[in-house]
Structures are given as structure tokens and as C-alpha cells.
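FYI, not all chains are in this one, though none of them got moved.
Each chain carries a letter (A and B) given by its place in the written order, and its residues are counted from 1.
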Amino acid sequence: MGIVLGANQYGKAETRVVRIVRDTPRHTIRDLNVSTALRGDFAAAHVDGDQAAVLPTDTQKNTAFAYAKRHGVSSPEDYALALSERLLEAAPAATGARVAVDEYAWERIQVDGTGHDHAFVRRGQEVRTATVGRTREAVAVESGFRDLVVLKSTGSEFKGFLRDEYTTLAEADDRILATSLDATWRHRADPEDWDASYAAVRALVMATFATTYSRALQETLYAMGRAVLEAHDDLAEISFSAPNKHHFLVDLAPFGLDNPGEVFVAADRPYGLIEATVTREEP
Amino acid sequence: MGIVLGANQYGKAETRVVRIVRDTPRHTIRDLNVSTALRGDFAAAHVDGDQAAVLPTDTQKNTAFAYAKRHGVSSPEDYALALSERLLEAAPAATGARVAVDEYAWERIQVDGTGHDHAFVRRGQEVRTATVGRTREAVAVESGFRDLVVLKSTGSEFKGFLRDEYTTLAEADDRILATSLDATWRHRADPEDWDASYAAVRALVMATFATTYSRALQETLYAMGRAVLEAHDDLAEISFSAPNKHHFLVDLAPFGLDNPGEVFVAADRPYGLIEATVTREEP
């Protein structure tokens, strides 16, 4: 039974592309972290050390910069679509290209109540993500975010769970629910405006988190996913990964103090990790 | 020449205290990372292993939690003032206590255009800081922030610098200026409202960054410090630490593209590091 090359891919990760649009005095900025990868018939590079089919990762980096100028960055999705197309064109041995973009958001610095023309402060909430997977036949776009940290100080319980001989957890009628949310969603059709689509999904996820009573983080994820798919016909599916960032009520009784949901310790590790996809039924 | 104990201190670092105020349905949250330290005559613990004078770091942690309830957290400064007083009271051998608080900001999740009562999203810009140093005779408060990431896409040059045989840097007429700003300021008198004072200083630092033409990051720091001291008589001094987060213009000429300040690579390391204090003249 011989030994052979299996799945493989290669590319350039974390190219930090910053694009300023300065056609008018009111500048705009798109701040991206771009990772590209190619897969296909690259066996010669692995087995024989022959690089003739290999588009260097350095060239992939150059292309990422050049396309920020040539094509521009109207949205991370649109940019990734163009870049992935170019990479397949440039590397005939490739059967697939994957372009993953993280976008860091900036907002204008406020001066006398107005956003400044060319001075910005990094908005530190979530990182926006866009991933394009492209083959010679098809293309798929995933939009999303990661590290959106949200918390509810009430409206969350955890009760009625399975118990075994290792169970010591008390039931909770009213607890803090906190998570650092990652989400990705797949499009059935490209939206007209990627930025508007992103903003709408993000806002709906947060509003649903806020307004839904939670009997478990699982229920909250499902509710958020359901709300998004109901409101956005053009989305096929949404997936969440959510660490349950435990906030434990501190026992202040030894100090003669009661603690009716007021003082918590925020724990680092371990954390619950809940992952769920909400999708549409097969027809 | 004998061997002796020199400077020493001990305490509990990074106690993650979360305080919810839920007296009404509209909750508020203060999310703190608290570090305490004591110094004084603790030689017996070091030299003889005798802990009789040592208030355990575990007790310091307990006190941090208890004071979040007993005293409350109207501001990180006010809380640190109370906690430091208690620690000196509890540890007779201590001559000084230091309480350093990081505060993570949250904002209300927007639902139908209104901030929700008990659901929050972490605002990810800067971390607010407050440090109280207290001895038996005196107390000093430093307010500040760290990791406020700001960027100007124009209005910055760097020219006319000293050159030697290792200098290769070209002069820059128009560059990106970006930094992740840390600042601390000392109070001559306690403000009536610590939160309002903080917000005013922070806003003024950012507005000055935005509106001041920069001939070097040094000049920008000085301008920000000057503006703050001019506007806030109750402040004695302000210090900045500012990494110059280099954004290098990418050479697109090999690809037949010009690049008039549009496409940059954001570099990680090395970075310039500029530190400056702006203070009041001795009388």
C-alpha cells in the first residue's frame, strides 16, 4: 500500500491591506486582513520539488494589494469575489481558490458634534468577516462576524437539565448570560448592497439576543438564527459559535452581605462552547 | 557587605469584578479588572517565612468583591479610593496601597432605536484606567485610558530630520499617522464627576488629534497634552505612550498602477514608540 499526497492547499495569510478613498476631502477607509489559498494539482511541488505550477504566496500578496487599487474595496465580499477570480485565472493548476477577509471597522472622530473628514477611531466591537470559496464551476460567499461580545444582566435561566452522579450545578432562575459571538451566514443570492445586508443581520442578531428570554444559550442561538432567516429570504443558512462566558455570583454571605444578582466574577476558563446552525428545510 | 531585602510589594492582580445595578428595571453595568498591592514592612515574610503581618492576596480579592457591593462602583476612581483605604486599614504593616482598575465599557443594545434595559454590547475602543496610590499621609489619583486606536489619513508629514550614515528614510509630505494611544493624567483636585471628567478629556484628546496638523507624532502628543491642561485646570499633568503604527505606501508601479496615498500595508513590528509628558511649570 503506497504512500501518497492527500488534501493540500497553500496561500498567503494575513496580508494587512488598508485602502483609503480620497477622491474628495471626505476620506473613507477600509482596513482588511486578507488570507488567500489555492488548491488543485500541486503534487509536483510536494513530491518532486518542482514549483512550475506554483503561483508564489508572495505574488498572491502582491495581487491582494494591486486589487485594492485596481478593483477597489466597495465591500469585503465584493473585493474577495474579484480577488478569488483573479487567483484562479493566474494559477492554471488550481481547481479552487479561497479568499478570507477580516475587516476592522473605524468611525469618524467627533469634532464639535460632527464626524471629521480624515480622522478616525477604531470601533472595537466585532470583526466583520467575508469568505469566498470559488471553483472553476461555482462560487460561494459567506458573510459574518466574530468577537461580538454581548451580555444580558437578566432574562436568562438554566433549569431542568439532565443530572448524573457528577452533576453538582444548581438550577439558575436568573443569571447573567454573556458570550463572544461568532456568526457566519451563506447567501442564496448576492444582495444588492453587501454593507447594508451585513448591518441588518448584525442588528437583528443583537436585538433578538436582547429581547428573547433565554432558557439556555442553545435556545438563544436558535432564536437569533430563526429571526435572521425569517427576515432575510436571500440567506440560506446561519451558523453560530458561542462561548458561554460564565459570570458566577460571588458569595458575600461570609461578609454579612447579601448578593441579589449584583456582584459577579467573570471567569476565563473553562467556558461552555455552544455551536449551532439554523438552516432551511430541504424542499 | 551583607545581603538584605530591598523594595518589595505583593497583592492580587486581575480580579474580574462585574457589578450590576438593578434597583430599577433599567440596569447598569460596571465591568472591572482590579489589581491591588501592598508595600511596607513585610521583611519577616521574606526572611523568616513568618506570615503574621501578611493580609493574604485571597483576602484582598474578597475585599474587592465585597466593596463592589458595600461601597458600590460609581466610578473606577471612587471605588479604588475606597478599596485602597480599606486595605491600609486591614494591614497595619503596610505603609502604602496601590489599587489599579481597568474598566471595560458596554453600551446598550439598540432595539427599535432605543437602548435596551438589560442587554449590552461591549464597546471595544479603549480600556479606561484608574490608579490610586495611597500612603498613611497622602493619596494620588491617576485617570487614563489605553489602546485608543486612532488614525489620520492625511494631515501628517515627517521631514527635516537628522541624517547619518545609517539613514535611508525618505521624507514624507503626506502620510498616514496611526497610533494606539495610552494616556494617564494626574488630578490636582478631585473632580465632582469622575465619569464626566474622563469623557471630556478623552473627547478633547481625540478632537485635537483630528484637527492638528502633525509634523511628527511628538508634536501631536504635545498638542494633545497642552489642549487638555489648558482646558482642565484641575489636572496637573498628562502623559502619553504612543506606538507609531506604521502604514507603508505599497509600491504598485511594477503592476502599472500609481498609488497616490491609497493602498497601504499596516505593519506590526517594529514600530516607533513615542512617550511624552506635558506638565505645568513649577511656580
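Note that a residue touches a chain if its C-beta (ideal position, glycine included) is under 8 Å from a C-beta of that chain, and two chains touch if they have at least 3 such contacts.
A quick note: this is a predicted structure, and the numbers were derived from the prediction, not measured.
K.L.:
Could you tell me how many identical protein chains the full complex contains, when just 2 are shown?
P.N.:
If we count every copy in the full complex rather than just the 2 shown, we get 4.
One rule holds in what follows: only the chains that are shown with their structure count from here on.
K.L.:
After a C-alpha superposition of subunit A on subunit B, what does the rotation angle come to, in degrees rounded to the nearest 5?
P.N.:
So the copies are related by a turn of 180 degrees.
K.L.:
Show me the residue ranges of subunit A that touch subunit B in the complex, using the header's touch definition.
P.N.:
Touch list, subunit A to subunit B: 15-22, 27, 29, 31, 62, 65-66, 68-70, 106, 109-112, 116, 118-125, 148-155, 176, 203, 206-207, 209-211, 247, 250, 252, 254-255, 257, 259-268.
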